[in-house]
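For reference, the structure discussed in these notes is given below.
Removed from the display is one protein chain of the complex; every other protein chain stays in position.
Let's look at chain A:
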């Protein structure tokens, strides 16, 4: 029983992480119908950006003062993620805006491989996993039989907060309305004075900022990062977005928590353990695609952001 509770708690932490990344997949798809397979790498470079910030920018004297260093590291990670996403949109996807859909999709895969190899080759010692400073949030929250590191609690809190903030932003602001209008009918939105380039850039920036936060918090949670992490977690996040209904914000969050729970519970209770958790996640994906291709919260036509 206590194992089950512990795994449920772990699943929620995983879900919180996946949600932050799945939001980026789902938003970009909502606006330009592109599955941005390089989005996992945006998360990965966020973690490396955070590590670089900690290593070279945060002054020695405050490195152990988490409430000073963590915000700086977060800003650094987010800045790197957003910069990479902007470059990606400008130079890889925008020239292919009117190309057949397959072209940007293949390009996304190319960008993904490029970024992984770029970081692996040019970040100092990145050919192996690097330790991520664990000084930020130490200790554990203990509730009965459950132990969750404070870094995990932080991840859950930030993820929930940012998801709500994003939902509010999209529903209640001028640019949010412009995003939804563009998702539903880009040509008409243009005729109402909405600049599509600005909406697309904003979409990439928002998604990348969330992924950057996720990258740094993932580092503090697991205390080590590697260049494959974006690919692995990106697959989970992509599955979560499909499960929730690609294009739906709420769907991505709910899908992420389901995937997080499936992953940890399958790792604990299914034959093969954690080595086979991928298998169960893809079983979920296949079941969704067969029985409810539009996902839990998706609409059959493309009319949401």
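Just so it is clear, a contact is a pair of C-beta atoms (placed from the backbone, for glycine too) under 8 Å apart; a residue touches a chain by one contact, two chains touch by 3 or more; residues count from 1.
Note that in this section contacts and distances are computed from a predicted model.
As stated in its UniProt record, the chain not included in the shown complex is "Amino acid/amide ABC transporter ATP-binding protein 1 (HAAT family)", which appears among "NADH-quinone oxidoreductase subunit F", "Electron transfer flavoprotein subunit beta", "Amino acid/amide ABC transporter ATP-binding protein 1 (HAAT family)" or "Pyruvate,orthophosphate dikinase". Across A:27, A:73, A:88 or A:178, the single residue that touches the chain missing here is A:178. For the chain missing from the display, the contacting residue among A:5, A:161, A:192 or A:286 is A:192, taking the whole complex into account. Residues of chain A in touch with the missing chain: 165, 169, 172-178, 180-181, 184-185, 187-196, 198, 202, 205, 299, 303-304.
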